[in-house]
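A short write-up of the structure that comes next.
One protein chain is absent from this view; the other protein chains keep their places.
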Amino acid sequence: MKAFAKVRPEPGITQIEADRPHLGHYEVLVKVKVTSVCGTDYHIYRWDEWAQAHIKPPRIIGHEFAGEIVEAAPDVTSHQVGDMVAAESHIACGKCYQCRTGNSHICERLKILGVDVDGSFAEYVKIPEQNAWPIPTEVPIETASILEPLGNAVHAAFAADIAGSDVTIFGCGPVGLSAVGLSTVSGALTVTAIDVKDYRLKLATKMGATKTINSNEKDPVGEIHKDTDGRGAGVVLEMSGNDRAIRDAFRAVRNGGTVILFGLPSKEVPLNIADDLIFKEVHVRGIVGREIFKTWYRLDAVLKSGKLNIHPLITHRMSLNQLDEAMKLVGTGDCGKIVLTP
Amino acid sequence: MKAFAKVRPEPGITQIEADRPHLGHYEVLVKVKVTSVCGTDYHIYRWDEWAQAHIKPPRIIGHEFAGEIVEAAPDVTSHQVGDMVAAESHIACGKCYQCRTGNSHICERLKILGVDVDGSFAEYVKIPEQNAWPIPTEVPIETASILEPLGNAVHAAFAADIAGSDVTIFGCGPVGLSAVGLSTVSGALTVTAIDVKDYRLKLATKMGATKTINSNEKDPVGEIHKDTDGRGAGVVLEMSGNDRAIRDAFRAVRNGGTVILFGLPSKEVPLNIADDLIFKEVHVRGIVGREIFKTWYRLDAVLKSGKLNIHPLITHRMSLNQLDEAMKLVGTGDCGKIVLTP
Amino acid sequence: MKAFAKVRPEPGITQIEADRPHLGHYEVLVKVKVTSVCGTDYHIYRWDEWAQAHIKPPRIIGHEFAGEIVEAAPDVTSHQVGDMVAAESHIACGKCYQCRTGNSHICERLKILGVDVDGSFAEYVKIPEQNAWPIPTEVPIETASILEPLGNAVHAAFAADIAGSDVTIFGCGPVGLSAVGLSTVSGALTVTAIDVKDYRLKLATKMGATKTINSNEKDPVGEIHKDTDGRGAGVVLEMSGNDRAIRDAFRAVRNGGTVILFGLPSKEVPLNIADDLIFKEVHVRGIVGREIFKTWYRLDAVLKSGKLNIHPLITHRMSLNQLDEAMKLVGTGDCGKIVLTP
Partner (left out) sequence: MKAFAKVRPEPGITQIEADRPHLGHYEVLVKVKVTSVCGTDYHIYRWDEWAQAHIKPPRIIGHEFAGEIVEAAPDVTSHQVGDMVAAESHIACGKCYQCRTGNSHICERLKILGVDVDGSFAEYVKIPEQNAWPIPTEVPIETASILEPLGNAVHAAFAADIAGSDVTIFGCGPVGLSAVGLSTVSGALTVTAIDVKDYRLKLATKMGATKTINSNEKDPVGEIHKDTDGRGAGVVLEMSGNDRAIRDAFRAVRNGGTVILFGLPSKEVPLNIADDLIFKEVHVRGIVGREIFKTWYRLDAVLKSGKLNIHPLITHRMSLNQLDEAMKLVGTGDCGKIVLTP
């Protein structure tokens, strides 16, 4: 089959011809219908420090997708051939403390699709049956391909007390934009979106942001305090991973408020712990992945309610053959989510 | 001044001529601009068992209002003459365990305006300065007069995890209707409103209910299970106080779900504790009054956000002189909130 | 093999000769070393209304036990022959909403060992591998046989905010007694234990109760209010299932306090919802089973800490052949936990 892989420890991506995956116990083979590009894929493409530390070539990458089950191991009981499914990309061991106490997304022996095992930038991909999530018939296949990153936003946004709060979101990539939309339909009083790209701030407005700030032009912390009678935002979602944004997040939150950390910084970030965390009694929570499958049920329900408009999120549709071009586009920041058809 | 009081221990209400209240320490005198009718007032009017147990005539009743401060005791520091204010009707002692741990709304020595002290069905009413809540200039005086019951709905709805849940609301009086609206703008996936009056169910639809059920015509429990794949509602708000509705609330909620009890039944209610609470691991919380002033800030913000449409709530505007007529109208159930002008 | 079963729909228990269980997928066969008697077993023995509604004879009963794995299906991966294990008695489907959101103990298609499938009053019992819990070597086999009911107490006690609270426990059967011990070592300020049997109140004192009340002799509600400056208990654990105790639980709790309901009443219980739940803003939570496996890890840690003295809990050691005698002893109430050796 056709696939795209990191074949050597260097920047770039290579089209290869690979065998169709052979199924092990409890695995299903999915014919990929739509797959989409994540920031993680771009890290691997660029071959930055994080990628060098985590990827062992050769590796087929990609982990956001939707498709049809075309084969199932004999012991599979939850799904059958012909089912349309999306995938939870965190493959948990099922036996560690975290897995056995309802937190398999932070499994002590976690494997990630397209990072630790072969992924979805291919015609076919295999996954454990427990990672397959049936797509409701009313959800279009393109939407289904981005359920995984939408789930990140659901997990992050619902970890704080959004309803009734002034919400500030740093970073308007696809997950940040999704968080803007979710906050809007989950009772946030105001949603302030912050980025350095006007392209993305315009998308944030379409997703429902009540205010946008280009942090290259204005100090977001000053603006937020001005807008909240000097009190600060009740909830801050940090979805950029940017150094300055992370520091600003703690300065923008009000006494007793909550900071959700989701965006991954590439190196250590110095924080003013005394003034910005302790004297303000801030609540902080790191967020990764999706609660399996609480987040998925929640997302399913949000989509069924019809309140969340996700159309502005997908800005580009391309062929999987154009993957290199898609990667370069991610690098410019002038895009929302890019979906690819094999 | 003109006032309406329960003057004898019997049904009815009497117009009287009373002295303007004399201010004590930290009290302010408010000229009532608009006052509205609560179910409690109707209990007192009817002189039912609850009223007989709680009211010592003569007593000027009424506790929902907005008006202008026209006099302030010398030691008042938070407000001044000319301020427009609404009022928290729970007068707390400030010194008991509950008051000193942030729960003054369940003060161990609580007094209620219009029940334990003279109330607002009058030209003037006095309140402690700490019970006065400044009305933002953008909030119309009529809206301000119903902040107190809107606050009940805010306290009840936010006590559960509305965002992302299927919400069922039993009882579509003014507080139930407000809860319908709040759930709608706070991320509820579906809002099912239940009552026995079609008049009120129509108002529920206007407030945003995604489905209404007349429980005289259809079994609400069966409907809710049908609508949730047999699982039950994630959150049930019981705002009716009706015997059957309370029992249905526990049958309608899903395993692990939440039942908020707000409506006051007039007598004991038998519950199937084993099947409906324990085997289902239901969370239950009684709700009374408003968190002082957390609820008020939250309500303030909700109103400022402009998302909550409260217009359908107020169905009748009358003169305070028509109080007897207003009371009879409450008895029919064919009304939302009735506001009165002195 | 030798086993004890309900063979006909009538009171009593019968020794039978049964086949050793045949293993299905992911099942293990356990040779029972110690098994203990639960109140549920006594319900079945007596053949009361609950039993008649839930048991379809013939059925081998019993569900609390510890033993050695003597056979494992070929697809079993978590345990091996020779392992000493206890068992989670709730057999979950693994595929419903509750199972997939971390609440498999309230699975929508739950089966219970010794109720819905054959149980442990036998020489051998089979269980799904996922229900087997390895026994730490430092835990004696006798203790291991009562991990399941100890887990009930852990789940119930930790569902409330025990640390720093005045705790009242209604019902001093084995689970109530365990809750007394757990509250004592988990920072409860006072632990008041209530029962109608002096035998059990003496055990409660041994488990650490700071006060015991025989509710046939004194009004527990009055005592609790007297002991808490009239405020009421912060946490009430209802472990008796007794009608009057359940009503007293709601009268004994303070404003804003928590009532945990665990004991199963045999019929509906009338509650004064207005005065005892709503005006007091009480939090209520039904509790059943154990969180799988959060509760087990927690219990494991409690036992390892060595703080909880469980010795007073086991009051009688008998042969499984004496099951009928053991059942009659449970009926008198003059016992703690009875453990049986096959």
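Letters are used for the chains, namely A, B and C, taken in the order the chains are written, and counting of residues starts over at 1 for each.
As a working rule, a residue touches a chain if its C-beta (ideal position, glycine included) is under 8 Å from a C-beta of that chain, and two chains touch if they have at least 3 such contacts.
Computed from a predicted model, the values in this text were never measured in an experiment.
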Seminar exercise, completed: Checked against the full complex, the residue among A:52, A:77 or A:255 that touches the missing chain is A:255
Seminar exercise, completed: Among listed residues A:7, A:93, A:141 or A:288, the absent chain is touched only by A:288
Problem set entry | Which of B:95, B:218 or B:244 contacts the chain that the document leaves out | B:95
Problem set entry | Given C:189, C:264 or C:318, the one touching the chain that is not displayed | C:189
Seminar exercise, completed: Where chain C meets the chain that is not shown, the residues are 158, 162-164, 166, 185-187, 189-190, 298, 301-302, 304-305, 307
Exercise. At which residues does chain B meet the chain that is not included here?
Worked result: 75, 78, 95, 97, 100-102, 291-294, 297
For this session: Using the touch rule from the top, list residues of chain A that touch the missing partner.
Result: 97-98, 103, 105-106, 108, 230-231, 241, 246, 255-256, 261-262, 264-266, 268-274, 277-288
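We take it that only the chains that are shown with their structure count from here on.
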Exercise. Distance from the CA centroid of chain B to that of chain C, rounded to the nearest Å?
Worked result: 41
For this session: Could you put a whole-Å number on the gap between the CA centroids of chain A and chain C?
Result: 42
Seminar exercise, completed: chain B touches at least 2 other chains through residues none
